[in-house]
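With one protein chain held back, the other chains of the complex are shown just where they sit.
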Amino acid sequence: MKKEMLAMILAGGQGSRLGVFTKRIAKPAVSFGGKYRIIDFVLSNCSNSGIDTVGVLTQYRPLILNSHIGMGSHWDLDRINGGVYVLQPYMNEKEGNWYEGTAHAIHQNMNFIDSYDPEYVLILSGDHIYKMDYSKMLDYHKEKNAKATIAVIEVPWDEASRFGIMNTNKDGSIYEFEEKPSNPKSNLASMGVYIFEWKMIRDYFIKSEKENLNYDDFGKDLIPTMLQDDVGMYAYPYKGYWRDVGTIQSLWDANMDLIKYRETLDLQDPKWKIYTNTMAMPPQYVGKGAVVNNSLVADGCMLLGKIESSVLSHGVFVGENSEIKDSVIMPNVKIGKNVVIEKAMIGEGATIEDYAIIKNNNNEINVVSEYEVVKSQVALEGGLK
Amino acid sequence: MKKEMLAMILAGGQGSRLGVFTKRIAKPAVSFGGKYRIIDFVLSNCSNSGIDTVGVLTQYRPLILNSHIGMGSHWDLDRINGGVYVLQPYMNEKEGNWYEGTAHAIHQNMNFIDSYDPEYVLILSGDHIYKMDYSKMLDYHKEKNAKATIAVIEVPWDEASRFGIMNTNKDGSIYEFEEKPSNPKSNLASMGVYIFEWKMIRDYFIKSEKENLNYDDFGKDLIPTMLQDDVGMYAYPYKGYWRDVGTIQSLWDANMDLIKYRETLDLQDPKWKIYTNTMAMPPQYVGKGAVVNNSLVADGCMLLGKIESSVLSHGVFVGENSEIKDSVIMPNVKIGKNVVIEKAMIGEGATIEDYAIIKNNNNEINVVSEYEVVKSQVALEGGLK
Amino acid sequence: MRNECMGLINLNKKGDPNIDKLNYSRPIASTPIGGRYRMIDFTLSNMVNSGITNVGIFAKEKYRSLTDHIESGKDWDLSRKKGGLSIFSPENTESQNMYQYRKGDIYNILSNIDYIKKSEEEYILVAPSYMICNIDYSEALKYHKKSNNYITMIYKNIENSKTDFKGNLTLNLNSDNKVINVGSNISAFEGLDIYMETYIMKRTDFIDVVYKLSNNGDYLYLEDFIIEEVKNNKIGAYEYDGYLKCVKSVQTYFEISKDLLNIEIAKELLYSDRKIRTKEKNESPTIYTETADVDNSFIASGCVIEGTVKNSIIFRKVHIEKGVNIDNSVIMQNCIIGEGAQLQNVIFDKNINLTKRKELKGDENYPIVIEKNISI
Partner (left out) sequence: MRNECMGLINLNKKGDPNIDKLNYSRPIASTPIGGRYRMIDFTLSNMVNSGITNVGIFAKEKYRSLTDHIESGKDWDLSRKKGGLSIFSPENTESQNMYQYRKGDIYNILSNIDYIKKSEEEYILVAPSYMICNIDYSEALKYHKKSNNYITMIYKNIENSKTDFKGNLTLNLNSDNKVINVGSNISAFEGLDIYMETYIMKRTDFIDVVYKLSNNGDYLYLEDFIIEEVKNNKIGAYEYDGYLKCVKSVQTYFEISKDLLNIEIAKELLYSDRKIRTKEKNESPTIYTETADVDNSFIASGCVIEGTVKNSIIFRKVHIEKGVNIDNSVIMQNCIIGEGAQLQNVIFDKNINLTKRKELKGDENYPIVIEKNISI
């Protein structure tokens, strides 16, 4: 069944910079924004862009990611021809190969891609928060007659040296790619969103295999090689909200952004819905004497305390006289009475007992692991664990 | 979500004895009986027995198995709590482990099983053809107060030395297990269907891990150990049709069995349906001058030749004046005009050109690979490739 | 492991209850309740949570909202190859013209009796949509099997029956918990045993009854038959002792909405392990802005709360603008409450657009009901 373009989402990494939150689950499956998991954003983008065939590449603790995605029906991706597939490493007649890098993971799934005989392949990261219409990027790719198109976003000049920077000609073609340049020539950072002509990239994989070139990574190996080969690579300028949530700090920041009503990412826009595998939960109950301000609260919460500038995920209980501020509370966390939580991220299913205090004085983010139990009166000082 | 019993289907092997039919796909995904894949029988047994949570363990070329099973809706296994999950090897924080054996595969998925907190675990093979109500076996297991129950079937005495034989006391308890004994004491062969108390087997896994015991295989390691430990192991006698289809010969035999109308395995019994992921195909067309006898024919066939004692899978085309006898034609095979096929198995999507002859004189099974093209007038002599 | 009881939700009962404007265009079964549910979600979820996987809904009319709500039954895990969920209505049947002159649930069931005949479960449990509770029917089934009753009727003993459950059927029981007679609650006595209009019997007996009654024409409604059958001493009763509300008027609807704000009742009904399931809508979490002031209220997802909400139930995707004061009210899905509005003791149906600075005030016992899809 021929497809014009299919999407491959790189969701493989453990995401060790997310520390305690990725002990049990892969980074793209980490809870976000009250009721979502990080990968919901790219999956919803695919669905909203009219892409109906998606491969999700993963090899690290895939159980939760697998059951979250299911057949993709929540993203309208359960389709007779196409749909969403979680692609893990497998054995062939000779051997089994773990994914050695972003490009290697795609390479290992050549058969899957070939079975749809696509013109184009869209490569995405599973851990970015943004809304983007990939069909418009494809239009641009076709208009430029490009072989490769990389989405770029303008970052502040003083931060540019933290990104992969694309240096472009006037027509948008890329003449140079610099990874974290100390003296950036441009402020166009790669978003890790690529459209390739499938035939071209397929030839690179076959060459890599034959000649043992180990084109395992897009950023380090393949893109520099393509630039050298002058295949025709263009930068597609994207404007809008975009965040990489690969660290504790950036995950907290992006959660806090959502609180700002309609200023950053509008989760309520009916034209670009963010879909997820919804849990069946009762409505949220705000109790007598409770206070909730400046916050995002999901279904199934029972709030008897004071909540300020926080994100509360589904199934959270907050006891009387507890105060929560500037924090991200992940699903099904139970918080007792008279608890104080400030600038913290509390992992799924954790229990915070009565009178516990989670705060510190050096403005770092306090972290509590999934299913951790924080005892009464025990203050976690010192921030990041 | 607590479950009384969940099923784990071992579908891992390449099944190298099935030769050309498992180049692209795992053994349990091989086409069978006109419209099924081998694994449909155990999956349907689970569904018909009221089991709603099933893990399918695989690591060899899982793509077709994965897309065949999907969310399990075809087997009524797409459930809010439970359902069917394909479980491939994955990486944890330290390393990735391929499955080293039947027990090791279960061991690697302890987290999955624990999440349902079951009393019992049912272990099944993905490559057996039979109909069995596992809920009755569980009743027996409970009645006997067993820790482990193994389903056994009486085999002819002269074939007993080809099987794993259970020697039992009068009360059904097993006192000895002999793998392919030269002088069998009983003709009760293990069907590879086990019910274990989960807590017990879990303890064995933990012990194996701690003490480096490598309990990797049920037949070789775990069952002998349990017998030695005298845990309470019983044989559950099963009567009825049962076939292991692990070789070319047995796969052909089992297909031929289906032709015998209601004598072996009744595929039309509404009380024990065999479900599959049905392909949307038109009805079969039997053309002018065509002859079809003693055969099983699936949807989407267009038959203009002569068919005798054969199984024709969906989407097969047979041209005029062609003669097919004693053969299994897998899905979407195109057979031209004036072809002769006798005692053959033709793999999915193969093309047999006009005037080709596939037969031999030594009564062996002729085999044509998936997607192979057999040229005109070329006779494949010599049977098994 | 395999199932022994099927469920039948009867929406075609005698004396159709009615919640005023809320039931102009929908049956009571699909009336929104509790912030994100429809009435029928309770009976439906109770059945599923009790292990019933084959449920037939016998509807009457205006059931478009019902089919929209339930779809394939997937959200209740009832989208199945075997059993699952089926909706029948007098109009939507193959033999629609055959019994057109006969009203009553018996003929509706008769028209679709094949469905019940081809089911394989041994027992059938029949329940209405407006008895709101979180009950484990499997306990009642166990009791029924042990008791050898022909029919087991489920009831609850009500302490304040002078004020609650007015007009409901009551059971007159002997010391064996056999039903001696059925009466009505005329608000004269306390402590009555209120019949929950829910009963269990053998599936084959049920089919026999439907055949016999439709052939004889003695009764048009099943309940009438049971009430008479009581005399034959084969009917027993099972006592339920959890929270129960019979919602069939504006007053009872308003009462249960207040009951839900009692955290103990909410925990029993909605936060139990026996989850009440409903159609999933995938709304975003609710946003509380700086000016939000919410107290003792249920708020569904997808809302934006900028104003003050007390003692109220707010459904999905409601926008409560700045300066709004809402007290003791129920605001259904998709309403927009404009800046500065003052609302007390009101029930707003779906899609109401209240412009700025409006004031509406009902009485605690007679709330104002506003019908859906209007602008004020």
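As written, the chain order gives the labels A, B and C, with residue 1 at the start of each chain.
What we mean here is this: a contact is a pair of C-beta atoms (placed from the backbone, for glycine too) under 8 Å apart; a residue touches a chain by one contact, two chains touch by 3 or more.
In this text the structure is predicted, and so the values were computed from the model without any measurement.
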Legend entry - Where the missing chain makes contact, among the chains that are shown: A, B, C
Inset, instruction - Check each of B:Leu65, B:Ile274, B:Val318 or B:Val374 against the chain that is not shown and name the one that touches it. - result: B:Ile274
Legend entry - Residue of B:Gly12, B:Gly33 or B:Gly305 in touch with the missing chain, whole complex considered: B:Gly33
Inset, instruction - Out of C:Asn3, C:Asn18 or C:Thr67, point to the residue that touches the absent chain in the complete complex. - result: C:Thr67
Legend entry - Those residues of chain A which, in the complete complex, touch the missing chain: 4-5, 49-51, 74-76, 78-81, 135, 138, 275
Inset, instruction - Using the touch rule from the top, list residues of chain B that touch the missing partner. - result: 33-35, 74, 259, 261, 267-268, 273-276, 278, 280, 282-300, 302, 307, 311-313
Inset, instruction - List the residues of chain C that touch the chain left out of this view. - result: 25-26, 61-65, 67, 71-72, 79, 81, 91-96, 282
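As a working rule, only the chains that are shown with their structure count from here on.
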Inset, instruction - Just grab the chain with the largest centre-to-centre distance to chain B, centres being mean Cα coordinates. - result: C
Legend entry - Chain closest to the assembly centre - both centres taken as Cα means: A
Legend entry - Computed distance of Cα centres, chain B from chain A, in Å: 39
Inset, instruction - Give me the residues of chain B that touch two or more other chains. - result: 78, 80
Inset, instruction - Enumerate the residues of chain C that touch no fewer than two other chains. - result: none
